[in-house]
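Scroll down for the structure; my scribbles are underneath it.
Yeah, one chain of the complex is gone here, protein chain that is, but the others are all in their spots.
Labels A, B and C are assigned to the chains in the order they are written; within every chain, residues are numbered from 1.
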Amino acid sequence: MTRLPDVPLKLFLDDRDAFPQLLVLWLLFLEPLRFRVKLLCRFSAHPEPESGSGFFVVDPSNPNFKDSRPMLNAKLAAKAHPTHRTVVRLTEEITIGDRQLLIIGGPCSVESFSQMEQVATRLKPIAVQALRGGVYKPRSSPYAFQGLGEAGLEILAAIRAESGLPVVTEVMAIAQIETVAAYADMLQIGSRNMHNFDLLKALGQVNKPVLLKRGLAATLEEFLLAAEYILSHGNPNVVLCERGIRSFDSHTRNVLDLGTVVALKQISHLPVLVDPSHAAGKRELVPDLARAAIACGADGLIIECHPAPEQSVSDARQALSLTDMVDLVTSLDPIATAVGRSLMRPESTSLERSVLTAC
Amino acid sequence: MTRLPDVPLKLFLDDRDAFPQLLVLWLLFLEPLRFRVKLLCRFSAHPEPESGSGFFVVDPSNPNFKDSRPMLNAKLAAKAHPTHRTVVRLTEEITIGDRQLLIIGGPCSVESFSQMEQVATRLKPIAVQALRGGVYKPRSSPYAFQGLGEAGLEILAAIRAESGLPVVTEVMAIAQIETVAAYADMLQIGSRNMHNFDLLKALGQVNKPVLLKRGLAATLEEFLLAAEYILSHGNPNVVLCERGIRSFDSHTRNVLDLGTVVALKQISHLPVLVDPSHAAGKRELVPDLARAAIACGADGLIIECHPAPEQSVSDARQALSLTDMVDLVTSLDPIATAVGRSLMRPESTSLERSVLTAC
Amino acid sequence: MTRLPDVPLKLFLDDRDAFPQLLVLWLLFLEPLRFRVKLLCRFSAHPEPESGSGFFVVDPSNPNFKDSRPMLNAKLAAKAHPTHRTVVRLTEEITIGDRQLLIIGGPCSVESFSQMEQVATRLKPIAVQALRGGVYKPRSSPYAFQGLGEAGLEILAAIRAESGLPVVTEVMAIAQIETVAAYADMLQIGSRNMHNFDLLKALGQVNKPVLLKRGLAATLEEFLLAAEYILSHGNPNVVLCERGIRSFDSHTRNVLDLGTVVALKQISHLPVLVDPSHAAGKRELVPDLARAAIACGADGLIIECHPAPEQSVSDARQALSLTDMVDLVTSLDPIATAVGRSLMRPESTSLERSVLTAC
Partner (left out) sequence: MTRLPDVPLKLFLDDRDAFPQLLVLWLLFLEPLRFRVKLLCRFSAHPEPESGSGFFVVDPSNPNFKDSRPMLNAKLAAKAHPTHRTVVRLTEEITIGDRQLLIIGGPCSVESFSQMEQVATRLKPIAVQALRGGVYKPRSSPYAFQGLGEAGLEILAAIRAESGLPVVTEVMAIAQIETVAAYADMLQIGSRNMHNFDLLKALGQVNKPVLLKRGLAATLEEFLLAAEYILSHGNPNVVLCERGIRSFDSHTRNVLDLGTVVALKQISHLPVLVDPSHAAGKRELVPDLARAAIACGADGLIIECHPAPEQSVSDARQALSLTDMVDLVTSLDPIATAVGRSLMRPESTSLERSVLTAC
């Protein structure tokens, strides 16, 4: 944007309570347009910033100041101060948003006990801390496989007990919440339900973490406001997940928007995962995108993998084989280190887990 | 896409020369749809694949086979075989597309000798091998700063002589090619000119490398075909550059499409750079996106930086300070190593350069 | 797409039952690519087309044949034959999809009895046959006005009784269906819930017509498949509504996609309405877009209007004043006539209605 001519504009403010609005005005419009504004505040003292106010503390004398477009209404999802950061606890030992990255792996759909057992057996020894697998599947066509439902939940429960790995699965409707919450460690809201506001409100009253996927065409602000629905209804354990946005080129299924991942990490205190599988839609693109996601500061990954990808009942084209999944996770280690993060050290944790499972 | 029922379809082919078309038919449509096709080729021998044919050698028995949508007409831009790779030579010592990454830095616009000298002085000791700086500027508004023109080229030439760093600058019109090619080491085609076919044809007859930026809304196929225009008119030294595509969220200026970077590296043998500055449009997002680009396999970066970013005559909001640029480049080293690449070792090269400059 | 060289390809088909799949193959891929295909069907007779099969009857000898991309899975939403057309009955006297257009008017949100009464009083004498007004409002922010809820439904019921005009209102959750269906004549599914599959399934079991709005970034195929969810769960009375898709230019709130309206009318037998208010997002653009919608063959309009637009609690910027609404509806008459449609003749119908109300 080109610089407008300087305008010797003076703003006077008579009402102390209106200061936040003025700040917004200034941040949003006057500063970015480089109006040279002289602010005369007639009241005696700056009001206390509300806790969780969603406004950045900005030092305008710093040319590299962080952001400029605070989200007006996402009071709870936005950072209260620059170092504000929330760590969500998945299990007693596994957290999301701290130094250690969270890697979630598993098939698009839970198909059988044997399928899930193969996945768990192969992923447990490496730095994968949780399993994914859909049992309620949002499908564009009513005639496509809709998931195993409760039978699938029982498979997840059995695998969870056997392997000690927590499980993440999608909930599509309010009526499913209670059952799913009884079996799963984290409830996923799919991209197509990011704007299902009644479902979001209901998840505000659940005491399990929620993995909220970004809508196909949701702006950063809408994404944060969807999180705000859950937060403001009582559940502070929200994890955001970028999974690609819809665009004009059909070569990739979606466009992975890592710029928004970076912006989310700067604006919000919530952890942010990345799903490169749905973004790419083609398995050969997944590993490189996964590495990019870690390099740009994501708090972890959720990746589709399957014992026999080509026979997957859904999203077969994007699932990694278990061998490729192991290779990928192994390759992440030096990148995590390069950006000040770490993967789980498999040895120690699997030991702790054995003990935990034994109890 | 769900699997269609098996169809016992048989295709017979009478004409040996039509085999490539049949292969395309099969790759594009029949295999992805999982039609079970039995191919009966009546001719005696498989034709030799044309060199540079653009068709992948695909082993359909491999469930992780690489791609499936070869680009029909980008014969020269597409890989002839899976390990096909082109290394473009920028100077005698600097190459693009080989193990060592290329980092290009500099301001959006060349403003003055002093500005460029500050940039060169600060960037030369680190792993930055080339300078950027626009002298012909494509601006949405006819009243915005249009660049210094030939005066800017002379500044670039002086800085190039003084620092020994090669320079990259944009050419907007056929009439500018000869002059710019006399001063610059690589000619950049901006995003808005990716579909300026007469300009592309003219660049096919230049013996300098061309940095071709992806159009604002160009598909991967259109991008490769734009490169094909240059290649097929005689210039084999084309470097592709992803710089963000247009999307619905104005929070970032564009959406950096790293999925297409990964796909380009798999489909084309040409080097691929990434411009995180234009993609993000905000300086605070640039370093994380730059790290992501290296992690996903890009061959280098082109980044806007300025001695006093906030005073930049154009794109001020996205320019890094020189200090931030130095920090960023330093941070890339472990990521490059993690993906089997390297940055220039500054010491030795600046030594070699001094010698070169002295000659 | 450029023409490929002719390929003398022959396809033989041994299995009579596989004919539909072959037809799809041919329509989708071979014909558009202009492969010269000779089809040899060895079975004795063409199978009967399934009723509601979703495949167009195509005469390939006609160069202007009507589409081209039958929707694979939208068996019930797609036309069974070229003249297939469904007329949905809103009340005993008002239908949708027949010669007479349906015009729905009213505010974004029901705010008060007085507000709705002003709307009904002003719109009843003109060719507006139904009222809209939201009582459950999907809002990006949890802190924005969420609608009056059941109090709003009671206002709608009172206005409906007083004016004799049927009412359309949005249902956001399964739990609201029963209550809303008791008050409203048509249930609206908003854009953000087009992919709320459990809600769609539940609406399949309601005996009121459903107004299904296209998702912000839903393809034509996804839109038809969302309708298919309702149809396949038992409710045949689905009315589609295009309301603008998300795009890159913020000058208009959305982009009204009339090309998809035209395509829907050719591919599906369901009625199609257009909502120019949400598409434009600015009231001064609404009337021209409304006229365009009628001219391209839409079955009617749903338009936001308000007694005092600038005081509307939601979407104030796009609401027409009642005066402007009257002017707009009046202006539609010659356009409707030009495309073989008509508006309700207000006199006679209001007479009939008075009789009806009197009963």
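Please note the rule applied: a residue touches a chain if its C-beta (ideal position, glycine included) is under 8 Å from a C-beta of that chain, and two chains touch if they have at least 3 such contacts.
None of the values given here were measured: they were computed from a predicted structure.
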Left-out chain, listing which of the shown chains it touches: A, B, C
Touching residues on subunit C - with respect to the absent chain: 1-3, 32, 63-69, 141, 144-145, 217, 219-221, 244-245, 247-252, 254-260, 262-263, 265-266, 279-280, 282-285, 288-289, 291-297, 308-310, 316-317, 320-321, 324, 331, 334-335, 337-339
Interface residues of subunit A (partner: the chain not displayed): 2, 4-5, 7-15, 18, 21-22, 24-25, 28-29, 33, 35, 73, 217, 246-248, 250
Those residues of subunit B which, in the complete complex, touch the missing chain: 73-75, 138-144, 172-175, 192-193, 195-199, 201, 215-217, 221-222, 225, 228-229, 232-233, 246
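Convention: only the chains that are shown with their structure count from here on.
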Same-residue or different-residue interface between subunit B and subunit C, half as cut-off: same
Longest centre-to-centre distance from subunit C, chain (CA-based): B
Chain whose averaged C-alpha position falls nearest the assembly-wide average: A
Between subunit A and subunit C, centroid-to-centroid distance (C-alpha), Å: 34
Where subunit B and subunit C are represented by their mean Cα positions, the distance between them in whole Å: 44
Subunit C, residues touching no fewer than two other chains: 73, 217, 246
